[in-house]
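Just one protein chain is left out here, and the rest sit where they should.
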Amino acid sequence: MFRKILIANRGEIAVRVIRACRELGIPAVAVFSEVDREARHVRLSDEAYGIGKAPAAQSYLNIERILDTAERCGADAVHPGYGFLSENAKFAEACADRGIKFIGPPASAVRAMGIKTRAREIMSAAGVPVVPGALTATARPSEAAAIAHELGYPVMLKAAAGGGGKGMRLVGGPGELAGAWAQAREEARKAFGDPAVYVERAIVRPRHVEVQILADEYGTTVHLGERECSLQRRHQKVLEESPSPLVERRPEIRGRLYDAAIAAARAVSYANAGTIEFLMDEEHRFYFLEMNTRLQVEHPVTELVTGIDMVRQQIRIAAGKRLEFSQEDVQPRGHAIECRIYAEDPRLGFMPSPGFIRRMSMPDGPGVRVDLGANEGWTVPIEYDPLIAKLCTWAGTRQEAIARLRAALRETSVEGIATTIDLFRALVEDAQFQAGDVDTEFLERELPSTLARLPEASGSARLAAMLACVKWTKEQAGSKTVRPARAGSRWGRVGRRSMLGDWSRDE
Amino acid sequence: MFRKILIANRGEIAVRVIRACRELGIPAVAVFSEVDREARHVRLSDEAYGIGKAPAAQSYLNIERILDTAERCGADAVHPGYGFLSENAKFAEACADRGIKFIGPPASAVRAMGIKTRAREIMSAAGVPVVPGALTATARPSEAAAIAHELGYPVMLKAAAGGGGKGMRLVGGPGELAGAWAQAREEARKAFGDPAVYVERAIVRPRHVEVQILADEYGTTVHLGERECSLQRRHQKVLEESPSPLVERRPEIRGRLYDAAIAAARAVSYANAGTIEFLMDEEHRFYFLEMNTRLQVEHPVTELVTGIDMVRQQIRIAAGKRLEFSQEDVQPRGHAIECRIYAEDPRLGFMPSPGFIRRMSMPDGPGVRVDLGANEGWTVPIEYDPLIAKLCTWAGTRQEAIARLRAALRETSVEGIATTIDLFRALVEDAQFQAGDVDTEFLERELPSTLARLPEASGSARLAAMLACVKWTKEQAGSKTVRPARAGSRWGRVGRRSMLGDWSRDE
Amino acid sequence: MSDHKLVVDGQNFSLRTGPGVCATDGRQVTTDIARAGDGLYSVIVDGRQHFVSVSPPCDGSLTACTAGLTFRIAVVDPRQLPAAAANAGSEGVGQVRAPMPGKVVAVLVKEGQSVKSGQGLVVVEAMKMQNEMRAASGGTVASVAVRPGDPVAAGDILASIA
Partner (left out) sequence: MSDHKLVVDGQNFSLRTGPGVCATDGRQVTTDIARAGDGLYSVIVDGRQHFVSVSPPCDGSLTACTAGLTFRIAVVDPRQLPAAAANAGSEGVGQVRAPMPGKVVAVLVKEGQSVKSGQGLVVVEAMKMQNEMRAASGGTVASVAVRPGDPVAAGDILASIA
């Protein structure tokens, strides 16, 4: 086993990996940028070292600095978490060059799956269904138009090097194609340094279903069941569950789905943890979307139903151990749901809301798992992704897991910044969500009516709130200065605004 | 189902019941004494009402006041938690008189199991093994001496009305009998208003193993496996696990143990949740100890391995529902351990340590369950029992559950009062505990050597602590006043002291 | 007894408070308020307890949280009523403010330039996402208060449209 593991990440996932290391008896080393000195992952680590300034390029993406730190503190393995360097083949290779084990798949698998057109070719050859369309990028708009015509509109233009929603355009008809093609290329060039774009048939109202796999370095590959992640905003997941409510209703799909996932992993000689993402159309046909060659944000729902600690398995596999269980040992139990608590305001189109966390309380008790990446009295930095906590519930059935989630959300609060907590409070009351009947466009389509489902306040609670505010105001009048909230106003007056750029690829 | 449930309790168990109510869609009403106005169970309830002064007799034991509150707020059921009124047959009857459902067993079962000699008779008749000894109380010391002579020393004198270690005396030989008999009677009279005492053979180095049962009101009784609770101080549990490491090693015992538990429950026409406690001797023979006719503190370990929400089942059963699963559906998975975080100082013989909680942090993440009954910035009152939180870990194996517990304890801290956290930190390093090889006297016998196993500090951590203290002192010199800690010094200088009285019966 | 005017989530309320009682909507109830920490209150209304957390004001409103509910409450000081009303009316009409802390990555307009409703003015980046702040109505750019690279706090004025 490893002597010491450096975690090249921050926030809740760094905390998650620290715990797995500690349970294996391996000291866990955190790294931090200047603004993260007091961050939760730093507080909970065994050792922590500064690696540079706030912008990620100068710290969490600084390969040399990270590997120097690993050498200096005697770490013989690095866990990349998700995002940042986790799907960077160069980083995996740089680790190998220094004799440090990269806890993840072989660089070749990372590279093969990183180029979407290449991945489509490999999957196609392995018999894994891909969305109908081109296997290679199109060099000219006329070529794209010909493919689109053959596929039938609507079609989707996608960046070959892409992911995370960037360089993607939905094209409804032939008239829109040329303009969309130019825009997608420009966006892809900016985001990935590669303008290549290819054409796929657009799946209408798709559902996102993915299969978790684990493979050891001796060719043994098992799946840990599926997850459904159809609740998204900006092509980014917001709520995930396992098992998929759709697959539960159509169990005949399940075997084929798992077989496809295992075939996909084998096709790139995969080792360690990975996820094969599929889109499912309205006729319940599924198509390979992409493979994430790393730990996923939503891995806890799989852990809750299977009882298997995935990060522990990742570390064991990287240390050259064989899988300690077989496919038959994987026996899912019950249902789990994860809510991503983002520092974003769902009422303002998921506008970021970094800032000072004045007060925070998270639920505990039966069937509740929280993976917290922030602390009360800490300032959520403006530089990184907005995930501050994950709230999961588990119960024997999906209906009970939702009831438990509703109860847990009642106990969840973050004061000082806007978060997605209220969105989840509204979602658990939504009939379509309760029925498990949502697609990846549901959230953006139905958000206003969903948010309107927030529970009403009782008159007694409102009166108590009013009395407390009168009392607070009197107390302040007694003292000298009234300090305004430190940061992160959700009430700032703005003109209309829209999202321009988008998330970089970290889920 | 019920319209509204009043929880006649406080602390972590009131919080636990509030959650079960909420998940069933039933409003949960908390009650509180004057010192508990800001308590966690009050904060998390749907409604909360004051019921009197701090001493329990004037609030949490005040049957009239509690039932008046239930009527006034429209509650049609009462959950008693554990301790307080939970095993008070008169309370169960008073509820029935007012048309309020008592969420627990029939008053007749409570009464039958409340008198230890009566319970022994019933169990004996039902074929459940009891500790060899008298089935009835002895009126004269000579009679006790005759029985003791026949059983063979050492013997145990126990209060007939008793429980919780009161009115109990170990007698090593005939010379000690008369004195011990008088003392036990006096203690029993004081504690229970009944001096009756009976004689049992003393089990040497016994282990405490108990079986959880659930029975509906239509005669269906199932067990949810066993728990081992051999780690005790003053006959009160400190750490519990499921399954029992002893029973795991001797699986041939298991079937007989479960049969005995089911027979015990059926013998008193039991309904709702109950626990049959057994002592196990060095030859692994087990003997009925007592039946707890209520929810136990340690129910979470059973919930973690079975996936069954016991409080939910309690409420369903009380509402007249049939059990929704059969014995075959109960399929335990993995191993769970519970640590009771008491406001007590293990270094001072478990001296109580109520007071102001200056800072507190609890672990979260995979396989960790916390049931918190206190808050940062809250004062643990001097009037009630010292349980402020329960920390449980679950994992696939006992060894992994211990590793996870070690990691979780590293993240657990309560500042301002002394707690048992350090005791658990030491215990997870103890070879005997790791081997699952402890009896009920282990903790008191081995405490000093166990505490000596606390992990050593690194020089770097010590230096950082020193620098922080120097900095703190400078800051204080800059400001005007130095406020001492508010309460709960663990460092108060005392002469030698001993425990005199003991716990009232609430586990 | 003292009288208070409050605006709760945009709705006006009158509240009369006295020792142990308060009245609103013509209904009088018994009350008891205890402080339970910085900005934390235990409020008993007609025997029923509520735990309320009050956060300092933003844009003149307090945030009060209780039992999973959030209220925006402005306690209006009677002496300042006309001023507050005037202020409320004047605020925000032509000003474009930063809705969150971040960094200005682009300024898309110049002073004196005429803009249409919905036209992008300034791009602010936070948490790896770029947000374009747009004009709420057409007009002329009266002033631009920021330059690319400037850090901005929530509520800072970015530009004004006259």
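All chains are identified by letter, namely A, B and C, in their written order; residue positions are counted from 1 within each chain.
Definition applied: contacts are C-beta pairs under 8 Å (C-beta built on N, C-alpha and C of every residue); 3 or more make two chains touch, one makes a residue touch a chain.
Because the structure is predicted, anything quoted here is derived from the model rather than measured.
Taking every chain of the complex into account, the chain not shown here touches A, B.
Among B:G225, B:G355 or B:G373, only B:G355 touches the chain that is left out of the view. Here the missing chain is touched by one residue of A:L6, A:I26 or A:A48, and it is A:A48.
Not every partner is drawn; the one left out touches chain B at residues 343-345, 348, 351-355, 358-359, 382-386, 409-413, 415-416, 422, 425, 455, 457, 460-473, 475, 482-485, 487-504.
Within chain A, the residues in touch with the undisplayed chain are 30, 32, 37-38, 42-43, 46-50, 72-73, 377.
Assume only the chains that are shown with their structure count from here on.
Separating the centre of chain A from that of chain B, both taken as means of CA atoms, is a distance of 41 Å.
Chain B and chain C have Cα centroids separated by 49 Å.
For chain B, no residue reaches two or more other chains under the stated contact definition. Annotation for chain C: residues touching 2 or more other chains are 48, 67.
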